[in-house]
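One protein chain omitted, others in place.
As written, the chains take the letters A and B, and residue 1 is the first residue of each chain.
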Amino acid sequence: MTHVAHSPSVTLPRTNRLSIFGWFAFLFLIACQGIAIAISPPDRDMGDLQKIMYVHVPAAWMTMLAPLTVLVFALRYLWKRREEDDLLAAAAAEVAVAFAGLTLVLGMLWARPTWGVWWTWDARLTSTLVLFLILAGYLALRALVDDREQRAQWSAAVGVLGAINVPIVYMSVRWWRTIHQIQSSPSTVDHAYVIGLRLNAFAFLFVMIYLIRARYEASLIERAAEHESEAIALGRGRGTAHE
Amino acid sequence: MSLRQDWRRARAIAWKDLTAERRSKAGFNSVVALAVTILVMFGFALGPDGQAIRDAAPGAIWLAVLFAGVLAFNRSYQVELDGGALEQLILYPGTRRAIFAGKLLANFAFVALMLAIVIAVGIVLFQVTIPSAWPALVGIVACGAIGLVTLGTFYAAMASRSRAREVLLPLLLFPMLVPVLLAAIQATKALLGGNVMGDAGAWARLLVAFDVVFLVATFLAFEFVIEV
Partner (left out) sequence: MNSNWMFVGAAFTVTWAVIVGYLIHVRRTLARARTSLDLATRAGAR
(Lines give C-alpha, C1' and ligand atoms only; values in the text may rest on other atoms or scores of the structure.)
Protein backbone atom coordinates (compact mmCIF):
# COMPACT_ATOMS: atom_id res chain seq x y z
CA MET A 1 0.00 0.00 0.00
CA THR A 2 1.59 3.27 -1.02
CA HIS A 3 1.39 6.00 1.59
CA VAL A 4 0.10 9.47 0.86
CA ALA A 5 2.52 12.30 1.47
CA HIS A 6 1.09 14.76 3.94
CA SER A 7 3.24 17.66 2.85
CA PRO A 8 1.06 20.55 1.72
CA SER A 9 1.59 21.92 -1.78
CA VAL A 10 5.31 21.09 -1.64
CA THR A 11 6.17 19.50 -4.93
CA LEU A 12 9.49 17.75 -5.18
CA PRO A 13 11.66 19.82 -7.49
CA ARG A 14 12.76 18.73 -10.91
CA THR A 15 16.48 19.03 -10.52
CA ASN A 16 17.33 18.34 -14.15
CA ARG A 17 16.27 21.71 -15.50
CA LEU A 18 18.00 23.45 -12.64
CA SER A 19 21.23 21.54 -13.13
CA ILE A 20 21.30 22.49 -16.78
CA PHE A 21 20.86 26.13 -15.88
CA GLY A 22 23.58 25.76 -13.29
CA TRP A 23 26.03 24.35 -15.80
CA PHE A 24 25.19 27.14 -18.20
CA ALA A 25 25.70 29.79 -15.54
CA PHE A 26 29.11 28.48 -14.53
CA LEU A 27 30.38 27.98 -18.05
CA PHE A 28 29.11 31.42 -19.00
CA LEU A 29 30.95 32.93 -16.04
CA ILE A 30 34.20 31.27 -17.04
CA ALA A 31 33.76 32.50 -20.59
CA CYS A 32 33.01 36.07 -19.51
CA GLN A 33 35.97 36.17 -17.20
CA GLY A 34 38.21 34.85 -19.95
CA ILE A 35 36.93 37.36 -22.47
CA ALA A 36 37.21 40.28 -20.06
CA ILE A 37 40.76 39.47 -19.10
CA ALA A 38 41.78 38.95 -22.70
CA ILE A 39 40.34 42.09 -24.22
CA SER A 40 41.12 44.64 -21.51
CA PRO A 41 44.28 46.69 -21.70
CA PRO A 42 46.14 47.53 -18.50
CA ASP A 43 44.86 50.63 -16.76
CA ARG A 44 46.97 53.78 -16.69
CA ASP A 45 47.14 54.00 -12.91
CA MET A 46 46.23 50.57 -11.67
CA GLY A 47 47.93 48.46 -14.27
CA ASP A 48 46.85 44.86 -14.20
CA LEU A 49 45.18 45.35 -10.83
CA GLN A 50 42.25 46.63 -12.85
CA LYS A 51 41.29 43.03 -13.62
CA ILE A 52 40.00 42.60 -10.07
CA MET A 53 37.17 44.87 -11.09
CA TYR A 54 35.64 42.01 -13.08
CA VAL A 55 34.94 40.05 -9.90
CA HIS A 56 34.76 42.77 -7.27
CA VAL A 57 32.20 45.02 -8.93
CA PRO A 58 29.76 42.27 -9.97
CA ALA A 59 30.06 40.75 -6.49
CA ALA A 60 29.25 44.15 -5.01
CA TRP A 61 26.26 44.55 -7.28
CA MET A 62 24.95 41.11 -6.33
CA THR A 63 25.44 42.04 -2.68
CA MET A 64 23.04 44.92 -3.25
CA LEU A 65 20.62 42.86 -5.31
CA ALA A 66 20.30 39.94 -2.92
CA PRO A 67 18.93 41.93 0.07
CA LEU A 68 16.43 43.45 -2.33
CA THR A 69 15.32 39.92 -3.12
CA VAL A 70 15.01 39.18 0.59
CA LEU A 71 12.92 42.33 0.99
CA VAL A 72 10.55 41.40 -1.82
CA PHE A 73 9.93 37.88 -0.57
CA ALA A 74 9.71 38.96 3.05
CA LEU A 75 7.03 41.48 2.11
CA ARG A 76 5.22 38.84 0.08
CA TYR A 77 5.28 36.51 3.04
CA LEU A 78 3.80 39.13 5.34
CA TRP A 79 1.13 39.75 2.74
CA LYS A 80 0.21 36.20 1.70
CA ARG A 81 1.71 34.03 4.48
CA ARG A 82 2.85 31.44 1.98
CA GLU A 83 5.69 29.36 3.34
CA GLU A 84 7.42 29.29 -0.04
CA ASP A 85 8.06 33.01 0.21
CA ASP A 86 9.71 32.62 3.60
CA LEU A 87 11.96 29.84 2.29
CA LEU A 88 12.88 31.90 -0.76
CA ALA A 89 13.74 34.90 1.39
CA ALA A 90 15.92 32.70 3.59
CA ALA A 91 17.69 31.20 0.58
CA ALA A 92 18.33 34.68 -0.80
CA ALA A 93 19.71 35.80 2.55
CA GLU A 94 22.12 32.89 2.71
CA VAL A 95 23.42 33.57 -0.78
CA ALA A 96 23.60 37.27 0.08
CA VAL A 97 25.85 36.54 3.03
CA ALA A 98 28.20 34.59 0.80
CA PHE A 99 28.34 37.40 -1.76
CA ALA A 100 28.76 40.06 0.93
CA GLY A 101 31.68 38.17 2.41
CA LEU A 102 33.16 37.73 -1.04
CA THR A 103 32.78 41.44 -1.80
CA LEU A 104 34.58 42.29 1.42
CA VAL A 105 37.52 40.00 0.72
CA LEU A 106 37.80 41.23 -2.86
CA GLY A 107 37.62 44.81 -1.61
CA MET A 108 40.51 44.08 0.70
CA LEU A 109 42.50 42.47 -2.10
CA TRP A 110 42.00 45.65 -4.08
CA ALA A 111 42.70 47.99 -1.20
CA ARG A 112 46.00 46.48 -0.13
CA PRO A 113 48.01 47.15 -3.32
CA THR A 114 46.15 50.39 -4.00
CA TRP A 115 46.30 52.13 -0.63
CA GLY A 116 48.73 49.98 1.30
CA VAL A 117 46.23 48.92 3.94
CA TRP A 118 43.92 45.91 4.07
CA TRP A 119 40.99 47.93 5.30
CA THR A 120 39.83 51.50 4.88
CA TRP A 121 36.74 52.64 6.71
CA ASP A 122 35.32 54.08 3.54
CA ALA A 123 31.61 54.26 2.81
CA ARG A 124 31.20 51.25 0.52
CA LEU A 125 33.40 48.74 2.29
CA THR A 126 31.97 49.69 5.66
CA SER A 127 28.36 49.58 4.48
CA THR A 128 28.99 46.16 3.01
CA LEU A 129 30.40 45.04 6.33
CA VAL A 130 27.32 46.29 8.16
CA LEU A 131 25.09 44.59 5.59
CA PHE A 132 27.02 41.38 6.18
CA LEU A 133 26.31 41.68 9.89
CA ILE A 134 22.64 42.46 9.32
CA LEU A 135 22.31 39.33 7.19
CA ALA A 136 24.23 37.28 9.73
CA GLY A 137 21.76 38.45 12.36
CA TYR A 138 18.89 37.38 10.13
CA LEU A 139 20.36 33.90 9.76
CA ALA A 140 21.10 33.69 13.49
CA LEU A 141 17.48 34.53 14.21
CA ARG A 142 16.33 31.70 11.98
CA ALA A 143 18.74 29.31 13.64
CA LEU A 144 17.59 30.22 17.14
CA VAL A 145 13.83 30.13 16.66
CA ASP A 146 12.22 26.72 16.43
CA ASP A 147 8.56 27.52 16.02
CA ARG A 148 7.98 27.55 12.29
CA GLU A 149 5.37 30.30 12.19
CA GLN A 150 7.31 32.47 14.61
CA ARG A 151 10.47 31.97 12.60
CA ALA A 152 8.83 32.88 9.31
CA GLN A 153 7.03 35.94 10.62
CA TRP A 154 9.95 37.25 12.64
CA SER A 155 12.37 36.66 9.77
CA ALA A 156 10.08 38.62 7.50
CA ALA A 157 9.91 41.58 9.90
CA VAL A 158 13.66 41.51 10.51
CA GLY A 159 14.34 41.09 6.79
CA VAL A 160 12.20 44.05 5.81
CA LEU A 161 13.68 46.35 8.43
CA GLY A 162 17.19 45.19 7.66
CA ALA A 163 16.73 45.79 3.95
CA ILE A 164 15.38 49.30 4.34
CA ASN A 165 18.23 50.10 6.68
CA VAL A 166 20.84 49.36 4.02
CA PRO A 167 20.58 52.68 2.15
CA ILE A 168 20.31 54.47 5.50
CA VAL A 169 23.53 52.88 6.71
CA TYR A 170 25.25 53.75 3.47
CA MET A 171 24.15 57.36 3.73
CA SER A 172 25.29 57.75 7.30
CA VAL A 173 28.65 56.10 6.71
CA ARG A 174 29.20 58.25 3.66
CA TRP A 175 28.65 61.35 5.71
CA TRP A 176 31.15 59.95 8.07
CA ARG A 177 33.89 59.17 5.54
CA THR A 178 34.68 59.63 1.90
CA ILE A 179 37.70 58.01 0.37
CA HIS A 180 36.47 55.26 -1.94
CA GLN A 181 37.29 55.88 -5.54
CA ILE A 182 34.33 56.40 -7.83
CA GLN A 183 35.74 54.36 -10.67
CA SER A 184 33.61 51.32 -9.95
CA SER A 185 30.46 52.54 -11.62
CA PRO A 186 30.30 52.13 -15.39
CA SER A 187 29.58 55.79 -15.94
CA THR A 188 33.03 56.65 -14.73
CA VAL A 189 34.72 53.53 -15.97
CA ASP A 190 36.92 53.71 -18.99
CA HIS A 191 35.08 52.63 -22.14
CA ALA A 192 37.45 49.77 -22.70
CA TYR A 193 36.28 48.05 -19.56
CA VAL A 194 32.55 48.54 -19.74
CA ILE A 195 31.79 45.54 -21.93
CA GLY A 196 33.79 43.13 -19.82
CA LEU A 197 32.13 44.54 -16.71
CA ARG A 198 28.60 44.21 -18.06
CA LEU A 199 29.25 40.68 -19.29
CA ASN A 200 30.57 39.59 -15.94
CA ALA A 201 27.75 41.34 -14.14
CA PHE A 202 25.24 39.23 -16.05
CA ALA A 203 27.28 36.11 -15.46
CA PHE A 204 27.27 36.77 -11.73
CA LEU A 205 23.55 37.39 -11.89
CA PHE A 206 22.92 34.01 -13.48
CA VAL A 207 25.13 32.30 -10.93
CA MET A 208 23.34 34.04 -8.08
CA ILE A 209 19.92 33.12 -9.41
CA TYR A 210 21.04 29.52 -9.74
CA LEU A 211 22.44 29.41 -6.20
CA ILE A 212 19.31 30.91 -4.68
CA ARG A 213 17.11 28.55 -6.61
CA ALA A 214 19.23 25.55 -5.63
CA ARG A 215 19.20 26.54 -1.96
CA TYR A 216 15.45 27.07 -2.14
CA GLU A 217 14.84 23.63 -3.56
CA ALA A 218 16.98 22.10 -0.85
CA SER A 219 14.77 23.92 1.67
CA LEU A 220 11.66 22.49 0.03
CA ILE A 221 12.95 18.96 0.47
CA GLU A 222 13.90 19.75 4.05
CA ARG A 223 10.34 20.88 4.64
CA ALA A 224 8.92 17.77 3.03
CA ALA A 225 11.10 15.64 5.29
CA GLU A 226 9.96 17.60 8.33
CA HIS A 227 6.34 17.11 7.36
CA GLU A 228 6.84 13.37 7.00
CA SER A 229 8.50 13.03 10.39
CA GLU A 230 5.80 15.11 12.03
CA ALA A 231 3.06 13.08 10.42
CA ILE A 232 4.66 9.90 11.72
CA ALA A 233 5.18 11.36 15.17
CA LEU A 234 1.54 12.35 15.31
CA GLY A 235 0.65 8.78 14.39
CA ARG A 236 -0.84 8.06 11.01
CA GLY A 237 -3.69 5.72 11.75
CA ARG A 238 -3.22 3.80 8.53
CA GLY A 239 0.23 2.44 9.17
CA THR A 240 -0.40 1.15 12.64
CA ALA A 241 -3.89 -0.16 11.88
CA HIS A 242 -2.38 -2.64 9.47
CA GLU A 243 -0.60 -4.58 12.21
CA MET B 1 -9.94 52.05 18.38
CA SER B 2 -9.65 55.68 19.37
CA LEU B 3 -6.29 57.30 19.77
CA ARG B 4 -7.11 58.40 23.30
CA GLN B 5 -7.86 54.82 24.33
CA ASP B 6 -4.58 53.70 22.80
CA TRP B 7 -2.73 56.42 24.65
CA ARG B 8 -4.32 55.45 27.94
CA ARG B 9 -3.44 51.84 27.34
CA ALA B 10 0.13 52.72 26.49
CA ARG B 11 0.44 54.83 29.62
CA ALA B 12 -0.96 52.00 31.70
CA ILE B 13 1.57 49.55 30.32
CA ALA B 14 4.42 52.03 30.77
CA TRP B 15 3.34 52.67 34.34
CA LYS B 16 3.10 48.95 35.03
CA ASP B 17 6.57 48.35 33.65
CA LEU B 18 8.07 51.22 35.56
CA THR B 19 6.51 50.31 38.89
CA ALA B 20 7.63 46.71 38.49
CA GLU B 21 11.05 48.21 37.85
CA ARG B 22 10.88 50.50 40.87
CA ARG B 23 9.94 47.65 43.19
CA SER B 24 12.85 45.58 41.98
CA LYS B 25 15.46 48.21 42.67
CA ALA B 26 18.09 45.64 41.84
CA GLY B 27 17.10 45.97 38.18
CA PHE B 28 17.87 49.59 37.46
CA ASN B 29 20.73 49.90 39.89
CA SER B 30 22.66 46.93 38.60
CA VAL B 31 22.23 47.91 34.96
CA VAL B 32 23.50 51.42 35.69
CA ALA B 33 26.37 49.98 37.69
CA LEU B 34 27.23 47.85 34.67
CA ALA B 35 27.16 50.87 32.37
CA VAL B 36 29.51 52.77 34.63
CA THR B 37 31.79 49.77 34.89
CA ILE B 38 31.92 49.49 31.12
CA LEU B 39 32.75 53.18 30.93
CA VAL B 40 35.64 52.66 33.31
CA MET B 41 36.85 49.72 31.23
CA PHE B 42 36.87 52.01 28.21
CA GLY B 43 38.95 54.41 30.22
CA PHE B 44 41.52 51.70 30.78
CA ALA B 45 41.44 50.68 27.15
CA LEU B 46 41.81 54.18 25.72
CA GLY B 47 43.51 56.27 28.36
CA PRO B 48 45.19 57.79 30.24
CA ASP B 49 46.49 60.32 27.72
CA GLY B 50 44.34 63.42 28.01
CA GLN B 51 43.62 64.21 24.37
CA ALA B 52 42.92 60.61 23.35
CA ILE B 53 40.53 60.17 26.21
CA ARG B 54 38.69 63.40 25.52
CA ASP B 55 38.27 62.40 21.86
CA ALA B 56 36.97 59.01 22.87
CA ALA B 57 34.44 60.32 25.39
CA PRO B 58 31.32 60.50 23.19
CA GLY B 59 31.89 57.04 21.75
CA ALA B 60 32.67 55.47 25.10
CA ILE B 61 29.59 56.97 26.75
CA TRP B 62 27.20 55.88 24.04
CA LEU B 63 28.66 52.38 23.83
CA ALA B 64 28.53 51.93 27.59
CA VAL B 65 24.86 52.87 27.57
CA LEU B 66 24.26 50.61 24.57
CA PHE B 67 25.89 47.52 26.09
CA ALA B 68 24.12 47.92 29.40
CA GLY B 69 20.91 48.88 27.66
CA VAL B 70 20.52 45.55 25.87
CA LEU B 71 20.03 43.94 29.24
CA ALA B 72 17.30 46.42 30.05
CA PHE B 73 15.54 45.83 26.73
CA ASN B 74 15.39 42.08 27.16
CA ARG B 75 14.26 42.46 30.73
CA SER B 76 11.42 44.75 29.73
CA TYR B 77 9.67 41.69 28.32
CA GLN B 78 10.76 39.43 31.16
CA VAL B 79 7.85 40.29 33.44
CA GLU B 80 5.28 39.17 30.90
CA LEU B 81 7.28 36.16 29.84
CA ASP B 82 7.65 34.84 33.38
CA GLY B 83 3.97 35.03 34.15
CA GLY B 84 2.90 33.92 30.69
CA ALA B 85 1.14 37.24 30.56
CA LEU B 86 2.13 38.13 27.01
CA GLU B 87 -0.60 36.04 25.41
CA GLN B 88 -3.11 37.57 27.82
CA LEU B 89 -1.94 41.06 27.04
CA ILE B 90 -2.49 40.51 23.35
CA LEU B 91 -5.98 39.24 23.97
CA TYR B 92 -7.09 42.49 25.53
CA PRO B 93 -9.13 44.49 23.08
CA GLY B 94 -7.09 47.22 21.58
CA THR B 95 -4.11 47.57 19.37
CA ARG B 96 -0.79 45.90 19.89
CA ARG B 97 0.75 49.24 19.07
CA ALA B 98 -0.31 50.44 22.49
CA ILE B 99 1.82 47.65 23.96
CA PHE B 100 4.77 48.79 21.90
CA ALA B 101 4.21 52.43 22.85
CA GLY B 102 3.97 51.56 26.51
CA LYS B 103 7.19 49.59 26.48
CA LEU B 104 8.87 52.36 24.49
CA LEU B 105 7.94 54.92 27.13
CA ALA B 106 9.12 52.75 29.99
CA ASN B 107 12.38 51.90 28.28
CA PHE B 108 12.96 55.51 27.34
CA ALA B 109 12.58 56.61 30.94
CA PHE B 110 15.00 53.87 31.96
CA VAL B 111 17.62 54.74 29.33
CA ALA B 112 17.28 58.50 29.82
CA LEU B 113 17.99 58.17 33.51
CA MET B 114 20.88 55.81 32.80
CA LEU B 115 22.31 58.23 30.25
CA ALA B 116 22.18 61.10 32.73
CA ILE B 117 24.22 59.13 35.23
CA VAL B 118 26.70 57.74 32.72
CA ILE B 119 27.25 61.16 31.15
CA ALA B 120 27.93 62.66 34.56
CA VAL B 121 30.52 59.98 35.27
CA GLY B 122 31.91 60.32 31.76
CA ILE B 123 32.40 64.05 32.09
CA VAL B 124 34.56 63.42 35.12
CA LEU B 125 36.51 60.37 33.98
CA PHE B 126 37.10 61.52 30.43
CA GLN B 127 37.96 65.14 31.27
CA VAL B 128 35.13 66.56 29.22
CA THR B 129 34.54 70.30 29.29
CA ILE B 130 30.86 71.17 29.22
CA PRO B 131 30.22 73.38 26.20
CA SER B 132 28.13 76.52 26.30
CA ALA B 133 25.75 74.85 23.85
CA TRP B 134 24.84 72.21 26.42
CA PRO B 135 21.04 72.50 25.89
CA ALA B 136 21.61 71.41 22.29
CA LEU B 137 23.65 68.55 23.68
CA VAL B 138 20.73 67.48 25.84
CA GLY B 139 18.53 67.54 22.75
CA ILE B 140 20.92 65.36 20.80
CA VAL B 141 21.27 62.90 23.65
CA ALA B 142 17.49 62.69 23.87
CA CYS B 143 17.17 62.01 20.15
CA GLY B 144 19.89 59.39 20.30
CA ALA B 145 18.11 57.74 23.20
CA ILE B 146 14.87 57.67 21.21
CA GLY B 147 16.55 55.85 18.33
CA LEU B 148 18.28 53.43 20.68
CA VAL B 149 15.13 52.65 22.64
CA THR B 150 12.95 52.29 19.53
CA LEU B 151 15.09 49.66 17.88
CA GLY B 152 16.05 48.03 21.18
CA THR B 153 12.45 47.58 22.31
CA PHE B 154 11.47 46.23 18.88
CA TYR B 155 14.17 43.59 18.56
CA ALA B 156 13.91 42.59 22.20
CA ALA B 157 10.30 41.56 21.54
CA MET B 158 11.74 38.71 19.50
CA ALA B 159 15.09 38.08 21.14
CA SER B 160 13.62 37.80 24.63
CA ARG B 161 11.43 34.94 23.42
CA SER B 162 14.12 33.01 21.58
CA ARG B 163 16.95 30.78 22.63
CA ALA B 164 20.25 32.55 23.45
CA ARG B 165 18.58 35.91 23.97
CA GLU B 166 21.73 37.57 25.32
CA VAL B 167 23.50 36.87 22.06
CA LEU B 168 20.65 37.39 19.66
CA LEU B 169 19.62 40.86 20.76
CA PRO B 170 23.05 42.49 20.24
CA LEU B 171 23.55 40.53 17.03
CA LEU B 172 20.30 41.84 15.59
CA LEU B 173 20.35 45.28 17.19
CA PHE B 174 23.88 46.60 16.80
CA PRO B 175 24.15 46.63 12.99
CA MET B 176 20.74 48.26 12.81
CA LEU B 177 21.88 50.96 15.22
CA VAL B 178 24.85 52.06 13.12
CA PRO B 179 23.14 55.12 11.61
CA VAL B 180 21.69 56.28 14.92
CA LEU B 181 24.93 55.69 16.79
CA LEU B 182 27.05 57.38 14.15
CA ALA B 183 24.79 60.44 14.10
CA ALA B 184 24.54 60.65 17.89
CA ILE B 185 28.25 60.18 18.49
CA GLN B 186 29.33 62.55 15.73
CA ALA B 187 26.87 65.23 16.81
CA THR B 188 28.00 64.86 20.42
CA LYS B 189 31.63 65.02 19.36
CA ALA B 190 31.01 68.10 17.26
CA LEU B 191 29.23 69.93 20.06
CA LEU B 192 31.83 69.01 22.63
CA GLY B 193 34.50 70.31 20.30
CA GLY B 194 32.74 73.66 20.04
CA ASN B 195 31.18 72.80 16.67
CA VAL B 196 34.16 74.19 14.77
CA MET B 197 33.14 72.60 11.49
CA GLY B 198 29.48 73.39 11.97
CA ASP B 199 28.40 69.86 11.16
CA ALA B 200 26.63 69.30 14.47
CA GLY B 201 23.44 70.67 12.95
CA ALA B 202 23.62 68.34 9.96
CA TRP B 203 24.17 65.29 12.15
CA ALA B 204 21.37 66.36 14.46
CA ARG B 205 18.96 66.64 11.54
CA LEU B 206 20.06 63.22 10.29
CA LEU B 207 19.51 61.80 13.76
CA VAL B 208 15.98 63.14 13.92
CA ALA B 209 15.26 61.79 10.43
CA PHE B 210 16.54 58.35 11.48
CA ASP B 211 14.39 58.43 14.60
CA VAL B 212 11.29 59.18 12.57
CA VAL B 213 12.01 56.45 10.02
CA PHE B 214 12.68 53.81 12.65
CA LEU B 215 9.73 54.81 14.82
CA VAL B 216 7.35 54.46 11.90
CA ALA B 217 8.92 51.22 10.65
CA THR B 218 8.94 49.52 14.05
CA PHE B 219 5.39 50.59 14.86
CA LEU B 220 4.21 49.05 11.61
CA ALA B 221 6.23 45.88 12.06
CA PHE B 222 5.49 45.28 15.73
CA GLU B 223 2.09 43.84 14.88
CA PHE B 224 3.73 40.93 13.09
CA VAL B 225 6.23 40.33 15.82
CA ILE B 226 3.91 40.23 18.80
CA GLU B 227 0.99 38.30 17.41
CA VAL B 228 2.85 35.05 16.78
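Keep this in mind: contacts are C-beta pairs under 8 Å (C-beta built on N, C-alpha and C of every residue); 3 or more make two chains touch, one makes a residue touch a chain.
Given the structure is predicted, the values throughout are model-derived calculations rather than measurements.
Visitor: Report, in label order, the displayed chains that the undisplayed chain touches.
Guide: Computed over the complete complex, the missing chain touches A.
Visitor: Consider the whole complex, including the chain that is not shown, and state which of A:C32, A:V70 or A:V95 touches that chain.
Guide: Residue touching the chain left out of view: A:V95.
Visitor: Touching the absent chain: which residues on chain A qualify?
Guide: Residues of chain A in touch with the missing chain: 1-3, 5, 22, 26, 29, 33, 46-49, 51-52, 55-56, 59, 95, 98-99, 101-102, 105-106, 109-110, 112-113, 207, 211, 214-215, 217-218, 221-222, 224-225, 228-229, 231-232, 236, 239.
We adopt the following convention: only the chains that are shown with their structure count from here on.
Visitor: Return the distance between the CA-based centres of chain A and chain B, expressed in whole Å.
Guide: Here chain A and chain B have centroids separated by 32 Å.
Visitor: Could you pull out which chain A residues touch chain B in their complex?
Guide: Against chain B, the touching part of chain A is residues 78, 130, 133-134, 136-137, 140-141, 144-147, 149-150, 153-154, 156-158, 160-162, 164-165, 168-169, 171-173, 175-176.
Visitor: What residues of chain B sit close enough to touch chain A in their complex?
Guide: Listed in rising order, the residues of chain B that touch chain A are 154-155, 158, 161-164, 167-168, 171-172, 174-176, 178-179, 182-183, 186, 202-203, 206, 210, 213, 217-218, 221, 224-225, 227-228.
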